[in-house]
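Have a look at this one.
Of the protein chains in this complex, all but one are displayed in their positions.
Read from first to last, the chains carry the letters A and B; within each, the first residue is number 1.
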Amino acid sequence: MSKSIDQIFVYAKHWLLTWLTAAPGWIIQIVSSLINIFALLGVFLTLFALMSVLERKILGRIQNRYGPNRVGPFGLLQPLADGIKMLIKEDIVPARADKLVHFLAPILIAAAAILALGVIPYGRNMTPFTIDGGILFFFAVGSTTELAVFMAGWGSNNKFSMLGAMRAIAQMISYELPLIITVLPVVMVVGSLTPDRIVAAQAGYTFGFVPRWFVFTPWGATAFILFFVSGLVESNRTPFDVPEGESEIVAGHMTEYSGFKYATFFMAEYIGMFAITGLAATLFLGGWHSPVSALEFIPSYVWFFAKLSALLFVYIWLRGTLPRTRIDQIMNFAWKFILPMSFTCVIAAAVWHYAGRGLRGWLWSLVVIAIVYTALSMLLDTQRKFAPRVYRFAE
Amino acid sequence: MTPTLQLFLIISAALFSIGLLAALSRRHAIFILIGIEMMLAAANLNFIAFWRFSPQSQPPTGVMIAIFSIAIAAAEAAVGLALVIAVYRHYRTTNVDHLNQLKG
Partner (left out) sequence: MSSAAVVIIAILTLAAALAAATLQKLMHATLSFAVALVGVAALFFLLGAEFVGLVLVFVYIGAVAVLIVFTILLTRRDVGKDRAANWGGAFLAVAVFGGLTWAILKTQSVAVVAPHIRLVTVKRIGEALMTSYVWPLQCVGLLLTAALIGALVLVMEEKP
């Protein structure tokens, strides 16, 4: 019974495909891909709508107000109203803009974000697009975002757009490095770039109750935190939203976009966020595995989306509590702290592997990480860095 | 109908010629770099095509050489663009026709 509920979507797809048994092979292939694509788009566009209203409601609660509560029950139909508003707004293209580049940028950024969703395993046998180098595909597609952001900034021909695009590229390139290097220990330990294999490697429980997720090893926990922070920067979220800092440069690379193009940028940002949190759940939080063996009857996709929602909640929480950082602080943090720590994760994972993947390896890798962390914090002299700022110009 | 090796070689030759066109006829240093990158991509396409159409080899030599050549192309692009920036700082131009002085 629980197995059939677990596999209900897979069975549904097979049932849909039985209508086509007479058709030639390539038609079946195309229809199968189309089913995957529509399922993916349906789920994640709904999640985007839900997230946009829930984020505003949670932020409202954090800031001691109600948030949207007028449209529909509890304000849940707010995204519909927003969508209609965006659709009927005038689409403005600046006269001096590079029209073609200005037009293509939102399309490219949305396409890149949606493509990246394709390789994540959402449940048992539920990977939309299985490919040998799935993780590499994710990052190859994700790196297109930088070009799209730049196209938006350049095409608008506006100084705020240009400034925003430059800031965005600077911070995205700086944080893409740790993002990839923190994935390396997982890839190294599993010995595969396929997300399905990485999830399968995290099955089972140590001592019968601790799930064998990578986040429960010292290197995994460190890599997870670093990955999460880098993902936060990659998706341009507060506290790292300098590229679109409203109080400094209007809206960064999105300044000259209006109506539905602006909505597309907004959607791409959220979908990129889903992709990066989904990858974090896959790599470190055991993907669709349940945390307790007694709860394994709950379908795998429910666990995956529970983990995704928990991570997304942390995103909203951070946005509600932390102020925006300065661009130089972000860059210093990336090159002086995050990058050395991510290399340490790779070394700690190797130590863990060669010390037998048991308790001894656990302790040794903890020692490696602790030594590097202490040395780095002594070297960087954080006390001085975060001392009260001296204002020279704005008094 | 399955394609033969000839088709891929002709595609690669065309890409190489277009890269040559860009490298020879443009005067902007960045364009010349783009042309060189296109020629390198054409060479990679040749490596992969020859690997795919020849009997199986272990290790997959064509694939390995393509990977190394991509890495070298990336290094070349980084140094080339750094040179462009350095030259621009000095002469305030990136037009290679105007860079005709030995004395800086």
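Convention: contacts are C-beta pairs under 8 Å (C-beta built on N, C-alpha and C of every residue); 3 or more make two chains touch, one makes a residue touch a chain.
Just so we're clear, the structure is a prediction, and the values are computed from it rather than from any experiment.
K.L.:
Using the touch definition up top, pick the residue from A:Ala12, A:Leu87, A:Ile173 or A:Leu322 that touches the left-out chain.
P.N.:
A:Ile173
K.L.:
If you put the missing chain back, which residues of chain A would it touch?
P.N.:
Considering the whole complex, chain A reaches the absent chain at 98, 100-101, 104, 131-133, 136-137, 139-141, 143-144, 146-147, 150-151, 154, 162, 166, 169, 173, 176, 191-193.
K.L.:
Give me the chain B residues in contact with the hidden chain, please.
P.N.:
Residues of chain B in touch with the missing chain: 1-11, 13-22, 24-28, 30-31, 33-35, 37-38, 41, 44-45, 48-49, 51-56, 58-60, 62-64, 66-68, 70-79, 81-86, 88-89, 92-95.
The rule is short, and it goes like this: only the chains that are shown with their structure count from here on.
K.L.:
Could you give the separation in Å between the centres of chain A and chain B, each centre being the mean of its C-alpha atoms?
P.N.:
Roughly 34 Å separates the two chain centres.
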